[in-house]
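Here the complex is missing a single protein chain, while all its other protein chains stay put.
Up next is chain A:
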Amino acid sequence: MILIFGGAFQGKLDYAKETYGLSDGEIFDCAENDGSYWPSVDLNARALNHFDRFVLACVREGIEAKEYLVSNVDALSDKIILADDVTQGVVPMNRDERAWREEVGRCLVYLGKHAEHVIRVYCGIPQVVK
(Lines give C-alpha, C1' and ligand atoms only; values in the text may rest on other atoms or scores of the structure.)
Protein backbone atom coordinates (compact mmCIF):
# COMPACT_ATOMS: atom_id res chain seq x y z
CA MET A 1 0.00 0.00 0.00
CA ILE A 2 1.11 3.50 -0.79
CA LEU A 3 -0.39 6.46 1.07
CA ILE A 4 -0.18 9.95 -0.44
CA PHE A 5 -1.54 12.79 1.65
CA GLY A 6 -1.41 16.57 1.82
CA GLY A 7 -3.65 19.62 1.73
CA ALA A 8 -6.20 20.16 -1.04
CA PHE A 9 -4.89 20.99 -4.53
CA GLN A 10 -1.25 20.34 -3.65
CA GLY A 11 -0.52 18.01 -6.57
CA LYS A 12 -1.08 14.57 -5.04
CA LEU A 13 -2.81 13.11 -8.08
CA ASP A 14 -0.24 14.54 -10.51
CA TYR A 15 2.49 13.01 -8.37
CA ALA A 16 0.76 9.60 -8.27
CA LYS A 17 0.19 9.59 -12.04
CA GLU A 18 3.79 10.53 -12.79
CA THR A 19 5.43 8.28 -10.24
CA TYR A 20 3.30 5.16 -10.62
CA GLY A 21 2.12 5.54 -14.21
CA LEU A 22 -1.52 5.64 -13.15
CA SER A 23 -4.15 6.16 -15.80
CA ASP A 24 -7.56 7.72 -15.17
CA GLY A 25 -9.32 4.37 -15.65
CA GLU A 26 -7.38 2.85 -12.77
CA ILE A 27 -8.51 5.49 -10.28
CA PHE A 28 -11.67 5.33 -8.19
CA ASP A 29 -12.72 8.80 -7.06
CA CYS A 30 -14.44 8.69 -3.67
CA ALA A 31 -15.62 12.31 -4.10
CA GLU A 32 -17.89 11.42 -6.99
CA ASN A 33 -20.48 9.65 -4.88
CA ASP A 34 -20.06 11.96 -1.95
CA GLY A 35 -23.24 12.14 0.09
CA SER A 36 -25.37 10.61 -2.62
CA TYR A 37 -24.74 6.91 -2.24
CA TRP A 38 -23.90 4.40 0.41
CA PRO A 39 -20.17 4.90 1.04
CA SER A 40 -18.12 2.40 -0.87
CA VAL A 41 -14.80 2.04 -2.54
CA ASP A 42 -14.02 -0.01 -5.62
CA LEU A 43 -11.57 -2.60 -4.39
CA ASN A 44 -10.73 -3.50 -8.00
CA ALA A 45 -9.30 -0.05 -8.70
CA ARG A 46 -5.56 0.45 -8.50
CA ALA A 47 -5.87 3.79 -6.74
CA LEU A 48 -8.44 5.44 -4.48
CA ASN A 49 -8.54 9.22 -4.80
CA HIS A 50 -10.15 11.65 -2.31
CA PHE A 51 -10.20 8.96 0.33
CA ASP A 52 -11.17 11.64 2.87
CA ARG A 53 -14.52 11.93 1.07
CA PHE A 54 -15.17 8.24 1.61
CA VAL A 55 -14.67 8.94 5.31
CA LEU A 56 -17.12 11.85 5.11
CA ALA A 57 -19.75 9.62 3.48
CA CYS A 58 -19.20 7.07 6.27
CA VAL A 59 -19.64 9.75 8.94
CA ARG A 60 -22.91 10.84 7.35
CA GLU A 61 -24.17 7.25 7.28
CA GLY A 62 -23.04 6.46 10.82
CA ILE A 63 -20.38 3.96 9.72
CA GLU A 64 -16.94 3.68 11.34
CA ALA A 65 -14.57 4.23 8.41
CA LYS A 66 -11.62 2.84 10.31
CA GLU A 67 -13.48 -0.40 11.02
CA TYR A 68 -14.05 -0.73 7.29
CA LEU A 69 -10.31 -0.37 6.72
CA VAL A 70 -9.50 -2.97 9.36
CA SER A 71 -11.96 -5.44 7.76
CA ASN A 72 -10.55 -4.84 4.28
CA VAL A 73 -6.89 -4.38 5.03
CA ASP A 74 -5.82 -7.32 2.83
CA ALA A 75 -7.77 -6.06 -0.17
CA LEU A 76 -6.26 -2.61 0.34
CA SER A 77 -2.68 -3.87 0.57
CA ASP A 78 -1.90 -3.26 -3.12
CA LYS A 79 -3.71 0.10 -3.41
CA ILE A 80 -2.42 3.61 -3.88
CA ILE A 81 -4.50 5.74 -1.54
CA LEU A 82 -4.70 9.53 -1.91
CA ALA A 83 -6.24 11.64 0.82
CA ASP A 84 -6.66 15.32 1.57
CA ASP A 85 -5.36 16.04 5.03
CA VAL A 86 -8.36 17.84 6.54
CA THR A 87 -7.06 17.66 10.09
CA GLN A 88 -5.14 20.90 10.39
CA GLY A 89 -7.69 23.65 10.04
CA VAL A 90 -10.18 25.26 12.36
CA VAL A 91 -12.34 22.89 14.43
CA PRO A 92 -15.65 23.02 12.53
CA MET A 93 -18.91 24.11 14.17
CA ASN A 94 -20.81 21.37 12.36
CA ARG A 95 -20.92 18.01 14.14
CA ASP A 96 -20.45 15.85 11.02
CA GLU A 97 -17.48 17.94 9.94
CA ARG A 98 -15.92 17.64 13.38
CA ALA A 99 -16.39 13.87 13.30
CA TRP A 100 -15.02 13.76 9.74
CA ARG A 101 -11.88 15.68 10.74
CA GLU A 102 -11.15 13.28 13.58
CA GLU A 103 -12.01 10.10 11.68
CA VAL A 104 -9.71 11.09 8.78
CA GLY A 105 -6.94 11.49 11.34
CA ARG A 106 -7.58 8.03 12.77
CA CYS A 107 -7.80 6.45 9.31
CA LEU A 108 -4.58 8.07 8.09
CA VAL A 109 -2.72 6.87 11.18
CA TYR A 110 -3.97 3.34 10.45
CA LEU A 111 -3.15 3.53 6.74
CA GLY A 112 0.24 5.06 7.46
CA LYS A 113 1.07 2.13 9.69
CA HIS A 114 0.12 -0.43 7.02
CA ALA A 115 1.59 1.38 4.00
CA GLU A 116 5.06 0.52 2.71
CA HIS A 117 5.47 4.10 1.55
CA VAL A 118 3.95 7.33 2.80
CA ILE A 119 4.40 10.54 0.84
CA ARG A 120 3.29 14.04 1.76
CA VAL A 121 2.85 16.48 -1.14
CA TYR A 122 3.22 20.20 -0.40
CA CYS A 123 3.01 22.79 -3.19
CA GLY A 124 3.80 20.09 -5.72
CA ILE A 125 6.88 18.97 -3.79
CA PRO A 126 6.83 15.35 -2.59
CA GLN A 127 8.33 14.48 0.77
CA VAL A 128 8.87 10.82 1.56
CA VAL A 129 7.67 10.34 5.12
CA LYS A 130 8.10 6.55 5.16
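What we mean here is this: a contact is a pair of C-beta atoms (placed from the backbone, for glycine too) under 8 Å apart; a residue touches a chain by one contact, two chains touch by 3 or more; residues count from 1.
Following the convention adopted for this analysis, contacts and distances are computed from a predicted model.
J.: Leaving aside the chains you can see, what is the UniProt protein name of the one that's missing? Options: "Ion-translocating oxidoreductase complex subunit A", "Adenosylcobinamide kinase", "Tryptophan synthase beta chain" or "PTS sugar transporter subunit IIC".
T.: In UniProt, the chain that is not shown appears as "Adenosylcobinamide kinase".
J.: Extract the touching residues of chain A with respect to the undisplayed chain.
T.: The list for chain A reads 6-11, 34, 56, 84-90, 92, 97-98, 100-101, 104, 122-125, 127.
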